[in-house]
Structures are given as structure tokens and as C-alpha cells.
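A short write-up of the structure that comes next.
What you see is the complex with one protein chain gone and the rest in place.
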Amino acid sequence: MLLIACPYCGPRDEIEFRCGGEAHIARPKEPDAVTDEAWADYLFRRDNPKGVIAERWFHTYGCRRWFNVLRDTRTHAILKVYRMGAPRPDRGPS
Amino acid sequence: MTRYSIVSLARNALSHHEHWPRLWRSPEPKPAYDAVIIGAGGHGLATAYYLAKNHGVTSVAVLEKGWLGGGNTGRNTTIVRSNYLWDESAAIYEHSLKLWEGLSQELNYNVMLSQRGVLNLAHNLHDVREGKRRVYANQLNGVDAEWLTPDQVKAFCPILNTAPDARHPVLGSTLQRRAGVARHDAVAWGYARAADARGVDLIQNCEVTGFDIKSGRVEGVVTTRGTIKTSKIGCVVAGHSSVLAGLAGFRLPIQSHPLQAMVSEPIKPVLDCVVMSAAVHVYVSQSDKGELVLGAGIDGYNSYAQRGSFHVIEAQMGALKELFPIFSRLKMMRSWGGIVDVCPDASPIIGKTPIEGLYVNCGWGTGGFKAIPGSGFAFAHTIAKNEPHALNAPFSLDRFVSGALVDEHGAAAVAH
Partner (left out) sequence: MSQRFRLPSGGRVDRAKTLRFRFNGRSYEGYQGDTLASALLANGVHLVARGIKYHRPRGIHAAGVEEPNALVQLGRGARSEPNARATEIELFDGLRATSVNVWPSLAHDWRSINGLFAKLLVAGFYYKTFKGTQGLWQRVYEPMIRRAAGFGRAPTLPDPDRYDHMNEHCDVLVVGGGAAGLMAALTAGRAGARVMLVDEQSEPGGWLLGCGASIDQHPAPKWVAGVVAELRGMAEVVLLPRTTAFGYYDQNYVCLLERRADHLGRAAPAYSSRQRVWHVRARHVVLAAGAHERPLVFADNDRPGIMLAGAVTTYVRRYGVLPGRRAVIFTNNDSAYETALALTQAGADVVTVIDARAEPGGALAMAAREAGIRVLDGRVVIGTRGTRRVSGVELGRLGADGSSAEPTSERLDCDLLAVSGGHSPVVHLFSQSQGRLRFDETLGAFVPGEPAQPQQMAGAINGLSSLALCLADGLRAARAALEATGFSEATTMAVPRVEPEGQSGALRPLWLVPGHKPIGRGRAKHFVDLQNDTTAADILLARREGFEAVEHMKRYTLAGFGTDQGKTANLNALAILARATGRSIAETGTTTFRPPYTPVGFGALAGTEIGALSDPIRMTPMHDWHVAHGAAFENVGQWRRPWCYPRSGETMQDAVNRECLAVRRAVGVLDASTLGKIEIVGPDAAELLNRIYTNGWKTLRVGQVRYGLMCREDGMVFDDGTTARLAPERYVMTTTTGNAAIVLDWLEEYLQTEWPELKVYCTSVTEQWAVASIAGPKADALITRLAPSLDLSDAAFPALTLREGVVAGIPARLFRISFTGEPSYEINVPSDRGLALWEAVMEAGAPLGVAPYGTEAMHVLRAEKGFIIVGQETDGTVTPLDLGLERMVSRQKDFIGRRSLGRADTRRADRKQLVGLLTDEPSVVLPEGAQLVRKDDATRAPPVPMIGHVTSSYYSAVLGRSIALALVKGGRGRHGEIIAARFDGRTVLARIGPPVFIPKPEASSDG
């Protein structure tokens, strides 16, 4: 039972949330312009790091808002919680 | 290889069991092999065994970061069945089940395959429809399958609560009689012993830290125990597949999640079949030791920690108690977690990669144990021939581009 600090509600038990997988995956602006290969990337291929992952969580039984979390997949330690749309805090601007 | 039998056991008893040979050697890695398998779980060991046995490739090393059989092979709920819906899945799982049926004899090692029958319960009309669909498809694919009415379910598993007023009543069930459970460790040990006997080097405590790739071809593998030259590498590392793919420079459609399981204290025989209910997340059988073996649902987040959240275990207990009211006073004795490699269509990936000479076998998710013999069989063929066997051709990486998924998630589970 992870303890997740919702940026809008504060720390809450994991059962209130749903994990939405890798963060910062943008839907191609013009899907028709991308190749099948690139579309498969968007649909299916995800980072799966053994280490820090940037992932999305949804506060299903709370404020019903999405936000991002940096979490270590080796230890489950939550390193950072940040809002949807904010850049990944452990990486410089790209 | 010393043949195991009651006779050899008795003979060795006379010498106080002091002369049993090792099941496998503990060799130093050689500088080069014809093929290297990464991961000494069931799938990797089976692959090495079939490489040697079916394809005459005996210059093979199996590299294992920890101890062989220590990943999901030794952590699962040991269910073996082949009653999958789609033709592609049925073919490989049924091939696997057929191999299972002769495995103890072939390996001269008792893997304790116990074909006690697997029930997949239906709790609503949608489940019934989908269950029957699967039964009919299985029958035409040559996979044994039956549909049981609630009364027949009760007769087959008398301790199951089939009362119509249950919260999730049992409206019927599929039954595969040839399905069952096996002893997980024995499968790893049996394949390891048989592969070793055919000359395969099993190298434990040897972690792969990189690949030697030149112009898109593998030339070797870098390990904590030195670099090993080879032109063929089979990567069979389940939850760590993405990590190794990353070392080789490509991405997989795989996510690693915790999956938990648990056993009860050992009790006298009370359940002599396997009962599965996808709708309420109950998977239960009783081992030959007397423990009830239960699988939990998958945790929603990615993890490499081999542990999950406790509420996931608690969540299924109400349903378990409803299905088996007499289990309430039994006790959970041990729980644990594995790292499962989940694919978007709940089907495996077995085949080539963008790197020439590097092959992957992963994505088995929550159900890889049953596939060990078939997966090893097909993967060995793929590595030896540099092209997939008909059994695993549908499970290529390409399918995520073409869209030809083998979607075993089943129906969307909704109805008006």
C-alpha cells in the first residue's frame, strides 16, 4: 500500500488511486503523418526502467485529477510528485 | 547422467547417499559458445535443453544472475493448462501441455505434473458466453475442454459454494481435465540436470551487463564474469527483459509489474482440482504438501522489487471466502511476489529482434509457467534455425506494428 502525495489532496493510500503508466507520452499531433512503426511506438512501447520512472497517477477516489510521480521501481520510494503538463523534474529541458 | 529410480535410490541408501552426483556442474564460463541463453529460469533452461537435444547445439551457456529457477519459475502458482481461446495460443500451449505429459519420463526427474483438472468459473451471463466460446474453440483445436453446469461444478468440486444467491454465483465453468499443476522447482532442476548432461554450461551468479554488438549483429555478451563470444543470444529474463533490451539498444512493449501469490498452512487434502475465477481474482489449488496455493491480482504499477501491495492480497479474500466458505479459518502462511513481464495483448513475444543474432522470449506475464516446455521447444528452434517455428511465428515483435495482436485479455467484459 503505497502512500502517494496527491498534489491536490495530500498523502493518501494507494487504493484511492490508479496508476496510468508512463508519463510524458504525447499523442502524435497528426496521426496520419506518422509511420506504422512510430504509431506502434506510441501505442505500445513504454519505458520500463529498473530505477526511476516517471508515471501518471489518477486520484480516482479523491479529486479525480491526474498528476505525475517520479518513483523508484526498485524500492517503491516516491521521489517527486508534480502536476500534469510540468516537465520531468529530474531531467533538464530537452 | 545417473538415472534416478527407486533402485538407484535404494542403492545409494546403502552408501548413506554419499555418492549422489551433482545435478549440474558449476563450470567457469568459457571464452566462447555457439549460443548463450540469458536467464536460467524454466524457459531458459528448457531452451538450452532443446537446443542440445533437438538441434545438436551443445556449445551453450545459460547465464544466470542469481540462482537457477529463482525468478518467476520458483514463484508462481504452478498452474498448467492449454485451454486458450485463440488458435495461435492454443497451439503453443497445447504443444507445451503435450510435452508436460511426458516430461518426468523424458527428464528422468519427477516434475509432479498433476492433471487434476482446471475449472474456470463463470459468474455472469457474459462469462458463460465467453466460457462456452472458448470450450468450443478448444474442442476444434484438439484441446480437451468441457462445459459444466453449476450442478456438475458442484459434483466436480464439492467444497465450492455454488449457491445461486452468492454475490458472484457460479453459473457454470469450463473444465480442462488434462490441466493441473506441477512442482515448479522440479521443472527448473529437471531441465537444468538434463541440459547439463548434454553439455550445456549452467553459469549461476553471472550477470549480463552489456552486449557486444557490431553493425547490428551480436558478437558477444559482457558479464560480471567476463566477456563471452557468441553469435546467438537468447534472452529469456521475464521481468528484466526491458532492461536487457535497453542494453542492446531497443525497446519492448513490455511492462514489469509485481504479481503476488501465497500459500496457506498445509492441511489434509480438501481440494483436488484447480479453481480459477478471473472475475473475482481467485486462483487456488492444493499442493502435494497440503498447502493451498493462491494467486493474487497484478499490482497496477511498474516494479522490480519482487513485492506488491498488501491490499491486492486482501482484496481477493472476500471472494475466496465466498467461493470456499470452509477456508475462512485456514491461515495464510507465506506470501511473496514476482516480477511479471506484461505484454499489451497478454501474449508472449518469441522471436527475432532488431539486432541480428539476438532473440527474445518474454511477455509471458502472469501465465508463463505452463508454457515452459513449449516455449523452450519453439525458442530453441528459432535460435537454431534463425527463424521462428510455426508455433511461435504469430508471436513476433512485428505484430505490434501490423496490429496482428493475439489478444488473450478476452472480451471487454461489458454488456448492456
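Letters are used for the chains, namely A and B, taken in the order the chains are written, and counting of residues starts over at 1 for each.
In the analysis below, a contact is a pair of C-beta atoms (placed from the backbone, for glycine too) under 8 Å apart; a residue touches a chain by one contact, two chains touch by 3 or more.
On a predicted model such as this, the values are computed, not experimentally measured, just so you know.
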item	value
Interface partners of the hidden chain - shown chains only, full complex considered	A, B
Selected from B:R134, B:H257, B:K352 or B:K370 as touching the chain missing from the view	B:R134
Touching residues on chain B - with respect to the absent chain	4-6, 8-10, 13, 16-18, 20-26, 66-67, 69-70, 74, 87, 101-102, 104-105, 108-110, 112-115, 123-126, 129-137, 139-142, 147, 166-169, 183, 185-186, 189-190, 204, 264-270, 272, 280, 288-290, 307, 309-310, 313-314, 317-322, 325-336, 399, 401-405, 407, 409-416
For chain A, residues in touch with the removed chain	1-3, 13, 18, 20, 26-28, 30-32, 34, 36, 39, 42-43, 56, 58, 60, 64-66, 75-76, 78, 84-85
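Quick note on the criterion: only the chains that are shown with their structure count from here on.
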item	value
Cα-centroid distance, chain A relative to chain B, in whole angstrom	30
In the complex with chain B, residue positions of chain A that touch it	1-2, 13-15, 18-19, 21, 36-37, 39-41, 43-50, 53, 55, 71, 73-76
Residue ranges of chain B touching chain A (in the complex, touch as defined)	240, 242-243, 246, 251-256, 300-305, 309-311, 344, 400-402
